[in-house]
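For this depiction, one protein chain was excluded, whereas all remaining protein chains were kept in their positions.
Read from first to last, the chains carry the letters A and B; within each, the first residue is number 1.
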Amino acid sequence: MLELRLVQGSLLKKVLEAVKDLVNDANFDCSTTGFSLQAMDSSHVALVSLLLRSEGFEHYRCDRNLSMGMNLGNMSKMLKCAGNDDIITIKADDGSDTVTFMFESPTQDKIADFEMKLMDIDSEHLGIPDAEYHSIVRMPSGEFSRICKDLSSIGDTVVISVTKEGVKFSTAGDIGTANIVLRQNTTVDKPEDAIVIEMNEPVSLSFALRYMNSFTKATPLSETVTISLSSELPVVVEYKVAEMGYIRYYLAPKIEEEEDTKPE
Amino acid sequence: MLELRLVQGSLLKKVLEAVKDLVNDANFDCSTTGFSLQAMDSSHVALVSLLLRSEGFEHYRCDRNLSMGMNLGNMSKMLKCAGNDDIITIKADDGSDTVTFMFESPTQDKIADFEMKLMDIDSEHLGIPDAEYHSIVRMPSGEFSRICKDLSSIGDTVVISVTKEGVKFSTAGDIGTANIVLRQNTTVDKPEDAIVIEMNEPVSLSFALRYMNSFTKATPLSETVTISLSSELPVVVEYKVAEMGYIRYYLAPKIEEEEDTKPE
Partner (left out) sequence: MLELRLVQGSLLKKVLEAVKDLVNDANFDCSTTGFSLQAMDSSHVALVSLLLRSEGFEHYRCDRNLSMGMNLGNMSKMLKCAGNDDIITIKADDGSDTVTFMFESPTQDKIADFEMKLMDIDSEHLGIPDAEYHSIVRMPSGEFSRICKDLSSIGDTVVISVTKEGVKFSTAGDIGTANIVLRQNTTVDKPEDAIVIEMNEPVSLSFALRYMNSFTKATPLSETVTISLSSELPVVVEYKVAEMGYIRYYLAPKIEEEEDTKPE
């Protein structure tokens, strides 16, 4: 039997919004450790990895490991029916082909049960090895979202270049080119406004803006985003989920021919 | 001659918004009692009944009973041109084929006259007998609107079931089922937040959500809605219009075959 009670139910709503544009169907895996999901996007280019640790739930009961295949569009439809202050409980009986989402209003006057059919989904669980990254940038998530959206109005590809002084986002398109430079800045009033650059080695990598824009759907989850870059590895774009976990997006760099790589 | 002056002109704007999606053309009836409308929706399934009592107007002059056929879409276009703080006066000469809506801004700097052509509309005035209802639910109108909208994302039909403890709204669709239970609650800070259930006999009735969602267009008119249910009668969904009247929607229950009636 499975029963996971999340007082801050809006987190689950936001998590779904952060995943559902990228992935249609996926298995949620439930173990004593936590509630997690790992899935490739539908075009098999990007990978999403979500973890909500069991300690983050007010009540967490998971008698045995369970993998529940869900259509994320349908799940999102149901979670949109939860109020932002509602407590959400996920319930499933062993061997059942349904999962129930229960929404309790803070005053307990309104209680809703939404029962959704589960699906059988083939999935290969990819091992993601821990890696050392050449450069790690931490910045306000809203700023990252704004930059990806702005550059999309000019081009399709963003080149992210990190030096000690700052990080540069560049693109080029039919109407012209754009370069946006953020300087390292740790002397800010609010720590979440800082732009922190840990650079072991400078990097300059190209990515499809389409995916970056999908990743920024996670912006409401966290005030900061961490971007980890290495020339030989997929970029990791990570948003923390309160104190209880994270959502991480992985995307391989674009290998472009010489003549396409000069956005500036 | 007809001249009806409504200081709180925004009420008339809201009334139109509450009716125009359901009814295209209708007769407004004017008598010494008040300004009223009764009309079936275009598919002849639901009935709307509106009354604005003469006492609610700052000035009310109606020399003889008058029935004015209006296209509600066009009337709504004109009323949308009134500011929310404007005083609205409805004017018509005897025998005229037009009606004039006059909008005065609170400072009297701006005065607008909109003249609309009237139409000849056949209408049978249905007598609506007073009835005893098995169960009457009074609840916040915003909550009712939210529930109808939420359930529409899952199914097409809502089953409303009333017991002493509460009222349950249920639906079922391809992706699963939903049950939302509201408990009677009269110990609230603001009386309009109360959920009050008067039950003489438990009822459980099915209705098309499409119509319920149309009815909730009246939500801006009143903080509360009253739902009156009896197994043999159309449901009545009523919104008060300030102190001066009401808008009531009537909808017959769905009679479904056995296999379709199990949303839970």
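Going forward, a residue touches a chain if its C-beta (ideal position, glycine included) is under 8 Å from a C-beta of that chain, and two chains touch if they have at least 3 such contacts.
This structure is a prediction, so every number in the text was calculated from the model and none was measured.
**Student:** Taking the entire complex into account, which one of B:Met1, B:Cys81 or B:Ala242 touches the absent chain?
**Tutor:** Once the missing chain is taken into account, the touching residue is B:Cys81.
**Student:** Pick out which of A:Thr32, A:Asn65, A:Asn185 or A:Ser231 touches the chain that's been left out of the picture.
**Tutor:** A:Asn185
**Student:** Residues of chain A in contact with the chain that isn't shown?
**Tutor:** Counting over the whole complex, chain A touches the hidden chain at residues 143, 150-151, 153-154, 175-183, 185, 195.
**Student:** Could I get the residues of chain B that touch the absent chain, sorted low to high?
**Tutor:** 71, 74, 77-78, 80-81, 98, 107-117
In the analysis below, only the chains that are shown with their structure count from here on.
**Student:** As a quick test, compute the distance in whole Å between the mean CA positions of chain A and chain B.
**Tutor:** That pair's centroid distance is 44 Å.
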